[in-house]
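Sharing a structure with you now.
The complex appears here without one of its protein chains, the remainder shown in place.
Chain nomenclature is as follows: A, B, C, D and E, assigned in order of appearance, with residue numbering initiated at 1 for each chain independently.
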Amino acid sequence: MTKAYLVTVALFALAFSLASASDPAPLQDFCVALKDYSDKSAVFVNGKFCKDPKLVTAGDFYFDGLNIPGNTYNKVGSNVTNVNVETFPGLNTLGISLARIDFAPYGQNPPHTHPRGTEILVVLEGTLFVGFVTSNTDNRLFTKTLNKGDVFVFPVGLIHFQVNVGKTNAIAISGLSSQNAGAITIANAVFGSNPPINPDILTKAFQLDKKVVEYLQKEF
Amino acid sequence: MTKAYLVTVALFALAFSLASASDPAPLQDFCVALKDYSDKSAVFVNGKFCKDPKLVTAGDFYFDGLNIPGNTYNKVGSNVTNVNVETFPGLNTLGISLARIDFAPYGQNPPHTHPRGTEILVVLEGTLFVGFVTSNTDNRLFTKTLNKGDVFVFPVGLIHFQVNVGKTNAIAISGLSSQNAGAITIANAVFGSNPPINPDILTKAFQLDKKVVEYLQKEF
Amino acid sequence: MTKAYLVTVALFALAFSLASASDPAPLQDFCVALKDYSDKSAVFVNGKFCKDPKLVTAGDFYFDGLNIPGNTYNKVGSNVTNVNVETFPGLNTLGISLARIDFAPYGQNPPHTHPRGTEILVVLEGTLFVGFVTSNTDNRLFTKTLNKGDVFVFPVGLIHFQVNVGKTNAIAISGLSSQNAGAITIANAVFGSNPPINPDILTKAFQLDKKVVEYLQKEF
Amino acid sequence: MTKAYLVTVALFALAFSLASASDPAPLQDFCVALKDYSDKSAVFVNGKFCKDPKLVTAGDFYFDGLNIPGNTYNKVGSNVTNVNVETFPGLNTLGISLARIDFAPYGQNPPHTHPRGTEILVVLEGTLFVGFVTSNTDNRLFTKTLNKGDVFVFPVGLIHFQVNVGKTNAIAISGLSSQNAGAITIANAVFGSNPPINPDILTKAFQLDKKVVEYLQKEF
Amino acid sequence: MTKAYLVTVALFALAFSLASASDPAPLQDFCVALKDYSDKSAVFVNGKFCKDPKLVTAGDFYFDGLNIPGNTYNKVGSNVTNVNVETFPGLNTLGISLARIDFAPYGQNPPHTHPRGTEILVVLEGTLFVGFVTSNTDNRLFTKTLNKGDVFVFPVGLIHFQVNVGKTNAIAISGLSSQNAGAITIANAVFGSNPPINPDILTKAFQLDKKVVEYLQKEF
Partner (left out) sequence: MTKAYLVTVALFALAFSLASASDPAPLQDFCVALKDYSDKSAVFVNGKFCKDPKLVTAGDFYFDGLNIPGNTYNKVGSNVTNVNVETFPGLNTLGISLARIDFAPYGQNPPHTHPRGTEILVVLEGTLFVGFVTSNTDNRLFTKTLNKGDVFVFPVGLIHFQVNVGKTNAIAISGLSSQNAGAITIANAVFGSNPPINPDILTKAFQLDKKVVEYLQKEF
């Protein structure tokens, strides 16, 4: 019975990620991204080059596999499956994207921002503790415990997180108000950039012992 | 067993509706709509007046109940539960909204448009046959049969529909790229407006017998 | 006398069509569309590729022929002449377009929407009965009879129509708030798509007898 | 006979003025400006406060009188009748406006800019010589002689003019891609501001004799 | 002599901060924020209510004091003086703001983001080491050492920092592409929010010892 339950969970695990309210508006019915064209031509535009509309088929507006649970066997115990313009070319010029987020028990989607999108999240399975922090200088924290069917919104650019506080897997769908909202995981960007930020800078910024910073930079 | 299954369906039935890519961008961290203020003051703005940010609480970014199935006992056999700025004030200025769509067996979300938003839909349960029609003069129809975990996008302003072609309930979550994308059900707006459009106009527009038009106007 | 009158009508018949308020803003003085470039290269962008500004001439900002009446010998008795980025490359990036609409006596511009633009219309000749229907669930109909020099506005994405209720030709100029607002004639998109929408879907959506639907699909 | 002709001219003289491509997009079907509300309350917003949508009537989307010729008995021999959000409240949030421009024989709409809109113009009567100048440092002049039914576009913010080079009245309709594109008549703004710009500044800017500048400042 | 030099440095220390490219466009010449109106009325809008344009004076478009050095006697050794819509009401609706940044020797403007704006910075005095990190999953670090007269751009929403690597004070002016771009200092928002984020969450997110997290939360 429990087993059957988990399978069910897996099937409904989805996460929307709708990006920023300010993507430029479309100037035609659709402009399906031309996959790999920029890679070949080494020329890019804001957004993507598009394929000939006469060659577009229904398959260009279709994406499958959001029923497949992401692999949460990692340090933070979560996984994000993005359905944005990189994986779903039909979204180009349309100002929206999605993600499915899977959480192992006690897993978390650690503090991060979306530089180009507001996120609206709905819980499909499990119980999530979520929150966001406002900008300086208040840095107010707003949090809520969400159960199945609960919705929460994370305004564009603000630091936010989701934590599975239940004993079972959790699943959420998120939307972000851009075709490519981007995501910046704070710990990774700060301590795991490539190349690393000079540890002296982080030592002062985070008021940490330099050894702790160097330890963190090895971790991320 | 079937009963248990239906309960499960109900729990996962959700529908995102993320509106238009071109909502004006936010000019502060958030601007939570001040409920009923315009009703009382009889003064409105583009979007909504907002409450004092100092009085805003986490509850303003929270909406519940998307786990509750909509009532599909109606002529078309479907139901849309909107999570937009009207029902969820925290979305104001953030350029995104959601909807859960429930379908009875053989039910449909009949041909409609969203005047201010692109829609991205993911199937949570069941099998949907979906499609959209491009603008004049091609009026090309793009269709696809979607199963659990499949995603489809309906570009802003184009006529589209979803039909449950399975024998069980179906559920979808949609996002629309606006805080208030709006929806125009074609049959209702054309044949069921208030007051009705002069039947002579519709008779010519749809090349229908006037009696059929008058019959339709009674129906809607 | 009547002959002279008709000539006069022809001379003043024009129709503006200014498209959507949210076209991306221009990033240079002008960006004249490079005609046929995408057709040859099979690569597209949001909007159009532009020609070398050094090669641009005054002719690129010029369009002629809006004094020529459109041919209204068709089922609905109207004709739209579009002056948008497809026919007038100089409009690219500039967020506006026009149309001239001609109406035979009792002709109509049947219910339609512009997915990417608000329309503002001025009557040059004749008497038009015009209206639009708001979105769900009110579906309020706003109508007005317009004479020479009267102006009406149809908000972006809403279903609207214009009917010549006079005994003579009528002419209007419309603007739409996009370089390519698009037009979706409801009857054609619903009953005349290519390929056709499954008649069972339309039978239920419009509560029509299936034979009527099949008849309509032959007509459009 | 000539008299009758002039009457006819007057009846068809109209000028569209569609404003800037970048007005914020609407967040509801419509948001009709609440006339005089700001005057009374001394509080303003970007755009206009709106009236209760339940109290909106078809008249709010209607403007009349564009068939009435403007009075061209002035120094430049032209007149602009604006149909923008100030005179037509229904345009609020909809990103578009119009104008009718009347020209006496040899009259001109002198060099001016629209700070918030591109203009597209169609000639209804007469012959206009029109042009615009690009920005620094090229300052290229693009000109064209337009006859009945000819269309020209003046990109947002660029200096442009229209001159009646015929012996009869001329009439044009223009659209501008904003609900309130604004107009800046160069001579008036430079030499007729209130209070006047220090003549020493203009003397150097225009390399003019100070007496000429002072004479101009009296004129405007 | 050295003393005089330092005084000079202080006088020229300025920092622009121009906010996000997507503020809604203005719909009139100006819309000067009405100071304290929202505080009194407890009603807000996206952006600010504006004062009666007839009462606006030149002083509303004027701000002074950017020649005054900020106080850098704090843990990070830097100070930001914001010239945004909160401190300069004339910026309302105009999509831009500034900041002056002062740096003590070896001081830093620690890793932070602007949720609603791109920043362009010019160095007026001293030598800064600056950098930004791209979004997941590359997290590429771009850095540069800047001297007097050097300019650098930090794209909207990305984590960036500036460090004074010289032995003297340093001064920069920044612009941000919004009237209120916001700033999120990572360490403060993550470890110093109000109330604090549950230390268990941060322990896992940053792979830190819980005691270190608790220590950090006391610090910020």
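Heads up, the rule we're going with is that contacts are C-beta pairs under 8 Å (C-beta built on N, C-alpha and C of every residue); 3 or more make two chains touch, one makes a residue touch a chain.
No experiment lies behind these values; they were computed from the predicted model shown.
The undisplayed chain touches these shown chains across the complete complex, A, C, D, E.
Only one residue in the set A:113, A:139, A:180 or A:193 touches the chain that does not appear here, and it is A:180.
Touching the missing chain, out of C:50, C:91, C:141 or C:156, is residue C:50.
Within the set D:42, D:55 or D:186, the residue that contacts the chain not displayed is D:186. For chain E, the residues touching the absent chain in the complete assembly are 8, 11-12, 14, 16, 18, 20-26, 29-30, 56-59, 61-68, 83, 88, 90-91, 93-98, 118, 120, 122, 124-125, 131-132, 134-135, 142-144, 146-156, 158, 173, 175-177. Although one chain is hidden here, its contacts on chain C can still be listed: residues 24-29, 31, 34, 37, 45, 47, 49-53, 55, 92-93. On the side of chain D, touch with the chain left out of the figure occurs at residues 20-22, 75-76, 108, 110-116, 129, 131, 133, 135-136, 138-141, 155-159, 161, 163, 182-198, 201-202, 204-208, 212, 216, 219-220.
The rule is short, and it goes like this: only the chains that are shown with their structure count from here on.
Where touching is counted per the definition, the chains common to chain B and chain D are C, E.
Where touching is counted per the definition, the chains common to chain C and chain D are B. For chain C, the chain whose average C-alpha position is most distant is E.
Interface comparison, B-C against D-E: more C-beta pairs in contact at B-C. Taking each chain's centre as the average of its CA atoms, chain A and chain C sit 40 Å apart.
Contact of a single residue of chain D with at least two other chains is seen at positions 20, 22-26, 29, 45, 47, 93.
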